[in-house]
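Comments concern the structure below.
All protein chains of the complex are present and in place, except for one that has been dropped.
Now for chain A:
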Amino acid sequence: MFDVNEFILKKAKELGFGDVVVLSHEMNRRQIRFANNEITVAKNWHERKVELFVELEKRVAGTTITELSEENIERTLKTLLSNMKGMSPKEDYYGIAEGPFQYRDIPETFDKAIVELDELGEYVERAINAALEEGAKRVAGVLYTDHNRLYLTTSNGVEAFDEGTGIEISVRAFIGDLESGHGTNSVRVLKKFDPESAGRKAGEIASLARNPEQGPEGKFDVIFDPLAFANLLSYMSFMTSAYAAEAGFSFLVNKLNQKVASELVTIKDIGNLPNGYGSRKFDDEGVPTRETTIIENGTFKTFLLNTSLAKKYGTETTANAGLIMPRAWNILLEPGDYTREELFEEVKRGIYITNVWYTRFQNYVAGDFSTIPRDGIFLVENGELRPIRNIRVSDNFQRILEGIKALGKESHHIHWWEVRTPVSTPYVLVKDVGITRATI
C-alpha cells in the first residue's frame, strides 16, 4: 500500500500541510467464540484502512480513510484543510521524528503458518477438552488469529513496513455457579501456541475452587496470579503515558525520580519484545521501538513519550507514539527469584487471587481503586489453599507497588479482553492489601 501512502503524502504536501503521517493497515483477523463447550459464533474480519495525521501551522488533525480511491483521498484532505484553517493551534505541538531510521526484525513476530492455517476448531476443541479433563463442566472462551501488515510513510523521510501474526486463546472453565478458573495463551508464532495449557489451568483452578466459603475482609498478604496482576499493570500502562498525566488520569503526576514502588520493582515497556503480542518495529511516527525502563528498582524514571511531548519536556522520545497520545506496547514487570512454591511458603495467612476484573478508580491522580477477584480465590494458610468467594480488592495503586515483597522467577505473557495492553509478569506477593466485601 506504499503507492497509496505516497499519493496521500504528495497531495497533502501540495495542499500545504506541514507534518504528515500516513499509516496504512491491512488486517485479517479470525475469531471463534465458544461457551457451554460449543462454538457460539465464528468470525472473519478483513479491513484496509489508512490512518492519517496532518499538521498545519501547529493545528493538528487526524482521520481514518477506508475508501481509498484518489477522489476520496483528495476530498478527505481538502475537508481536513478547510476544517483546520479556522482552528486554534495546539500551542504545545513540537513536530514528529526526523527519519529515515533503520529497522531490525523482531524475532518471533511473524509466522506464515498462522496465515495459512485453515481449520481453527481443532484448537478450540483441544482447549475445551483439557479443561474438561481437569474437572470442568462448562467451558467458554475465545480464539483469535491475526495477520497484520503496516505501511508507514511520513513527511520526515520515513518509509517503513512491518508484518505480524498472532494466535491466542482465552479459556474460562466452570463447575457450578461459583466455581471457575481462567487461563490464557498469547503467542506470535504457531509452534509456541499451547491451547491445552490455557484450558488445563482454567480447569485446575475451577476444580480447586469447589464449594467456596464467604471470604474475609481486612488487610491481607496477597499472592496475585500473573493473570490478576497483569490486569493492574495493564491499567497502569495508560497512566505511564505523559498524555494521561497531563489530562489528570495518572497517579504518577509530579513523581518523576521519586520512589513509587518497592525496590524489587522494575517495570519496562518493550516495543520490540520477541513473541510479544504488542510488539511492532516502529511507532506511529517511525521511530524504532525499544525497551524503556519506566520504574527502576522502585523509582519512577520516565513517562512514555512521542517526539512532540518529549520536546515539550526537553527530553527524547521513548518511541511510544501515538501521535496525540503515547501508549505502551508490552509492559513487563521484571521477575524476581522465588519459585512459585517458595512464594506460597512466604505466606502464613493470606489470599491467592487468580484473576481480577472491573478495575475502577475513585481518583486517578491519587490512584485509589478497587477491582474484583473472579474465578478461584483462595485463603492461604501454612501452605494450604481454601476456596473463598465474594471479596473485593480496595486499595491504592502506588501502595500496591510499594507493598510488593516478593516476585516469582517465571514471567507470563498475558493478553485478553481485560488486559488490553499485553503484560509480562511473574506471580507477585503484596503485603497488607485492602480486602472488602458486601455484608448484606
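Criterion: contacts are C-beta pairs under 8 Å (C-beta built on N, C-alpha and C of every residue); 3 or more make two chains touch, one makes a residue touch a chain; residues count from 1.
What we mean here is this: contacts and distances are computed from a predicted model.
Between the listed names "Dihydroorotate dehydrogenase", "rRNA biogenesis protein Nop56/Nop58", "Anion transporter" or "Zinc-dependent protease, TldD/PmbA family", the UniProt record for the complex's undisplayed chain reads "Zinc-dependent protease, TldD/PmbA family". If you put the hidden chain back, the residue from A:22, A:97, A:117 or A:140 that touches it is A:140. Across A:171, A:205 or A:273, the residue that sits in touch with the chain not pictured is A:171. Per the touch definition above, the residue from A:16, A:218, A:248 or A:274 contacting the chain not shown is A:248.
The residue touching the chain not shown here, chosen from A:38, A:70 or A:316, is A:38. Contacts to the hidden chain, counted on chain A, fall at residues 30-49, 59-67, 76, 79-80, 83-84, 86-92, 119-121, 124-125, 138, 140-142, 170-172, 174, 177, 182, 243, 246-249, 253, 324, 357-366, 368-372, 374, 390, 392, 417, 436-440.
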